[in-house]
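A single protein chain has been omitted; all remaining protein chains appear in their positions.
Labels run A and B following the written order; every chain starts at residue 1.
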Amino acid sequence: MTMEISPVRKVVNSAMLSLSGICTLLVIGVLFFILGYLFVHGLRSLNLDFFTKLPKPSGETGGGMANAIVGSGKILMVATSIGVPIGFLAGIFLAEYSGKTFAFVIRYIVDLLNGVPSIVIGIVAYALVVRPMRHFSALAGGVALGIMMIPIAVRTTEEFLRSVSNSMREGAMALGATKAQTIFTVVVPAAMSGLISGMMLNLARVAGETAPLLFTALGNMFWSKGWLQPIATLPVMIYNYAIAPEEDLHQQAWAAGFVLLMLVLVVNITARTIIARGPASARR
Amino acid sequence: MASSTIASSVRHRTNKGLLARLRGGDEISYLVTLICAVAIFVVVTLIVLELWKNSQPAIKAFGWSFLTTTRWDPNGGKFGALPFVYGTCVTSAIALLIAVPLGVASAVFLAEMAPPKLSNLLTFLIELLAAVPSVIYGLLGIFVLLPLIRSYLVPALKGGFGYLPLFQGSFYGVSFLSAGLVLSVMIVPFIVSVSREVLLAVPTEQREAALALGATKWETTWDIVLPYASTGIFGSVFLALARALGETMAVTMVIGNTPKITASLLSPGYSIAAVIANEFAEASGDLYVSSLILAGLVLFGLTIVINALARILILTTARRAATA
Partner (left out) sequence: MSILIRSFGALALVLPLSAQIGLTGAGATFPAPIYQKWFSSYQSVGNVQINYQPIGSGGGIKSITEGTVDFGASDAALTDAQLAAYKTKNNNHDLLMFPTVLGAVVPAYNIPGVSGQLNFTPEALAGIYLGTIKKWNDPRIAKANPKISLPDKEVLVIHRSEGSGTTYCWTDYLSKVSSEWKSKVGTNASVDWPTGIGAKGNDGVAGLLKQQEGSIGYVELIYAVKNQMPYGKVKNKAGEFVKGELKSVTAAAANVKEMPADFRVSITDAPGAGAYPISTFTWLLIPSQYGDSSKAKAVKGFLTWAITKGQDQVESLEYAKLPKAVVAQEEKQIAKIR
């Protein structure tokens, strides 16, 4: 015996389900709109000068963001060398060594760190690095971004190490390896693709951060020498140019936005694809 | 743990000396990784200490009235953060009002309706939205969203709802509304992503039971699946909220930088993160700096609470789905 579903319920069913589909389309649409707009406007303003020239003084047109591109690279280098080792090793501790309660506490603290608003990290980096050193610097900016990288580094390391099956660990131990040798010569390599992708995602997220750099790296019209001088970065330049009145600077902001977005998206897509495919051992 | 007893028995059997053990690396490895874990403790403690220490002057001068006074006057030395708290809350509220229905609806589509391959692809794309840097949202906000809002949305709102105090007054582009709209786009991916996972975790037996009783797909979703997953979905909302509260650049670029408390969403306003970004670099005078840092501490406190709530809610749903 089959019951007839009333036409009202049928209509509501199709209507609601279509509505949810429309919402999804809307969200996806926004993504493509952002991409498209930046593509069109950014590409239009992109030229060789952008990558090779320094910014011009106020009032003169032209110039580029060569120093900002390199500057972002330098700061990310500092950030990676601070955030990744600490995060990676702490992640190993959580996955391989720690007892349950201590792990819970550490995870909570890591979550806490992740929740700190980026502007607050900027304040702290100013107080801890800039003020005592009496210098705005790439180092200070790198410290701020490095701190932001730690939580994600910890989480991805722990997650991917845990996904390596125990049989690998036991096999290594059975062959006489110490725990340390097991971890570093067997488990980590097994999780390597995930770890690297995680690091790439981390880097991409931090590359676009602007707020913490406002009062740590400051900015620079020229090339910044070494690590202890103020330095120009892409996101800060985009911000400064976007709120300026000159149309010429707006164009440069679009170009910079395009470059930044492309870098971030390419890294994201690559990393996520690697993770999605996954190492063979992890899936077993 | 099985592996550690194997390890210790292996060690015992081979009877290595101290040097050999060190070369094996266990003690060093344990120490080094432990130090790094502790280092994170130290970093967080440093952050909280610095914030606490540097906001003492403001706490001593104002106490709780810091959060209830509305006058932010660097000239007169009086700092009340209520306008910023108000702005942060209003913009986040607008963002949630838009992003939650949109996000949950999309999650429903992706979890219940779409075939798995399509669902994975679309989710992948939506999560890319979360990777777009904040300053780029700000850039698009200023040059694309503001003109659109001014030309289409505001006239429509005023035409339809102009009698509400929410939509009174002149519109200058920069406003609570604009900031809220930009924020909503920024937090939608979080809601979609987490809600979809929560929905997928609902056991299929629940759905099958409902369908077997003759419910339509929509009724199953609305009456059975969503309530089951509701705790987790609330969790995703809180996560999104925490993100919205701390958002700096995109908001600074479109909110208007005016400390003001008003019912009208069309009015320019200010948020905690935005005022710190604008004024910290030039705040001189201990009370001024201290007040800004205290505002930062308040923001930090808010995000801690909201994040913790989010974690609890999401964990509860995961546990429930696992034990069901």
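By our rule, contacts are C-beta pairs under 8 Å (C-beta built on N, C-alpha and C of every residue); 3 or more make two chains touch, one makes a residue touch a chain.
Given the structure is predicted, the values throughout are model-derived calculations rather than measurements.
The shown chains contacted by the absent chain are A, B, with contact judged over the whole complex. Only one of A:I69, A:V124 or A:L213 touches the chain withheld from this view, namely A:I69.
Set against the missing chain, the residues A:A15, A:M77, A:L175 or A:M192 yield one that touches it, A:M77. Listed by residue number, the positions of chain A touching the unshown chain are 57-59, 67, 69-70, 73-74, 76-77, 130-131, 134-136, 200, 218-225, 229-230, 243-246, 267.
On the side of chain B, the interface with the absent chain consists of residues 71-76, 146, 170, 172-174, 256-258, 268, 278-279, 281-285, using the contact rule stated above.
Following the convention adopted for this analysis, only the chains that are shown with their structure count from here on.
Centre-to-centre separation of chain A and chain B, using mean CA positions: 16 Å.
Those residues of chain A that touch chain B in the complex are listed here as 3, 5, 9-10, 12-13, 16-17, 19-21, 23-24, 26-28, 30-31, 34, 37-38, 85-90, 92-94, 96-98, 106, 109-124, 126-128, 147, 150, 154, 166, 169-170, 173-174, 176, 178-184, 201, 204-205, 207-211, 214-215, 235, 238-239, 242-243, 250, 253-254, 257, 260-261, 264-265, 268-269, 272, 276. Of all the residues in chain B, the ones that touch chain A in their complex are 2-4, 6-7, 10-11, 14, 21, 24-26, 28-30, 32-37, 39-41, 43-44, 46-47, 50-51, 54, 101-103, 105-106, 108-110, 112-114, 122, 124-129, 131-136, 138-140, 142-144, 185, 188-189, 192, 214, 216-219, 222, 242, 245-246, 248-249, 253, 273, 276-277, 280-281, 292-293, 296-297, 299-300, 303-304, 307, 311.
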